[in-house]
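So that we are looking at the same thing, I have put the structure below in structure tokens.
In this view, the complex is presented without one of its protein chains, the others remaining in place.
What follows is chain A.
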Amino acid sequence: MSSGCPPQSPAVAKSEVVIEGECPLLAATFAYWDNILGPRVRHIWTPKGDQLMFLSDGEVTFLANHTLNGEILRSAECGAVDVKFFVLAEKGVIIVSLIFDGELKGDKNTCALSIILPQTELAFYLPLHTICVERLKHVIRRGRIWMQKGYNIISVLSLEIVPIMELLASMKTHSVPEEIDIKDTVLNDDDIGDSCHEDFLHKAISSHLQTCGCSIVVGSNPEKVNKIVRTLCLFLAPAERKCSRLCKADSSFKYDAGLFVQGLLKDSTGSFVLPFRQVLYSPYPTTHIDVDINTVKQMPPCHEHTYNQRRYMRSELTALWKTDSEDDIAPDTVIHTDETFTPDLNIFQDVMHKDTLVKSFIDEVFMLKPGLSLRSTYLAQFLLLLHRKALTLLKYIEDETQKGKKPFRSLRNLKTDLDLTVEGDLNIIMAFAEKLRAGLHSFVFGKPFFTSMQERDVLMSF
């Protein structure tokens, strides 16, 4: 580290967070641009436990101050959260900074919430970047309201900083490897139904693909859970696998929004409580798979999920805005305060749409001899087909709508032309396409859905 660090300001508050295992995060900081003193660090969070590298408080302060470099030129719209990402080989660290404006002591200030990791963790961190940023962005939205009210933002930020430290620590030990050996999955069974029921496997994979590859697998037996987790991960891209987590053998991790597949262990009573708010905040709808009772449930498709998510976020922020006391925040409280939006807690529903794509794949793959590379090859062919179909669908819509300039009105033609007349098949391909082009579901299916929601709201208000 540079020896020329400025002396540490005695005013910097610091929280040490106890983290189980090795946390790759070195520190998190909250800094702001003081109109008189320039960049100032307000708070530092550091993990307490095994660390890959040590940074002194002075070094952390030095780095955090510099995250505001050049931000005097910032001309973003009010409320915008911009992301800066530094890889500083000279310091051996990577810094992720979220720059936003907030009110401190009656002045509008530019602020930066940053997390610092060793540069050696770059490859580990990059796949998780979007998850971290999206979660931090939302906590900043909440924090800005708190700042506006003159309350202490640090307590709000801590609500997300600590779980992110835990998430990164858990991913360090339990993330799914990029390359999965098919032998560790259900697809290596001699015959379909050897380790799980045929229809269950079909439903699980189909729903998993329909929900953009986002699934939670719960069960009492960690080996069984992890086998399904690995099986589902076979259908993900390598980077998505790095955003998936196996379940811990002895105790369960908490649910983490944003991971693609995560295995969760039931407690001794045979239950697992899912935090409603966080499941709703996942970027994609989720499939819930219980390996104990062989059930598969799924959340509504992307456009509905996104709509519900945004309404919930708006409700949550409105509730905070209307809060009168600083003590009224709780991280996972289900918001009921907004009269215009009552969340439907029964968000997981049965898989309604059958498909032919996964069905025929499951039927056929078990015909090939296990233990060889035949099944892997066949799986690769299946995935290639799905990716190509998704791209074709995207291109078809692009052509039809002149890149979104015109509304899409020819879903029936699309289904016929691209051989997607079976609803489940269309859902799977749309889910793949949604990952390529965010907002596609809303664009294609949104209008009627929003209209129906409007109707419902109007009817309810009579």
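The rule is simple: a residue touches a chain if its C-beta (ideal position, glycine included) is under 8 Å from a C-beta of that chain, and two chains touch if they have at least 3 such contacts; residues count from 1.
Here is the rule we go by: contacts and distances are computed from a predicted model.
Colleague: Name the absent chain by its UniProt protein name; which of "DNA replication complex GINS protein PSF3", "Guanine nucleotide exchange protein smcr8a isoform X1", "FI21255p1" or "EIPR1-like beta-propeller domain-containing protein" is it?
Modeller: The record for the missing subunit names the protein "Guanine nucleotide exchange protein smcr8a isoform X1".
Colleague: From the listed residues A:Val18, A:Ala249, A:Met352 or A:Leu372, report the one that touches the chain absent from this view.
Modeller: A:Leu372
Colleague: Using the touch definition from the top, which of A:Lys248, A:Arg314 or A:His353 touches the missing chain?
Modeller: A:Arg314
Colleague: Hey, which of A:Leu73, A:Val273 or A:Ile293 is the one touching the hidden chain?
Modeller: Touches the omitted chain: A:Leu73.
Colleague: In terms of residues, what is the contact footprint of the unshown chain on chain A?
Modeller: 2, 4, 66, 69-70, 73, 75-80, 82-92, 119-120, 122-123, 126, 129-130, 141, 144-145, 148, 237-239, 303, 306-307, 310-311, 313-314, 317-318, 321-322, 340, 363-364, 367-369, 372-374, 376-378, 380-385, 387-392, 394-396, 398-400, 403-405, 410, 413-414, 416-419, 436-440, 442-443, 446, 450-452, 454-455, 457-459
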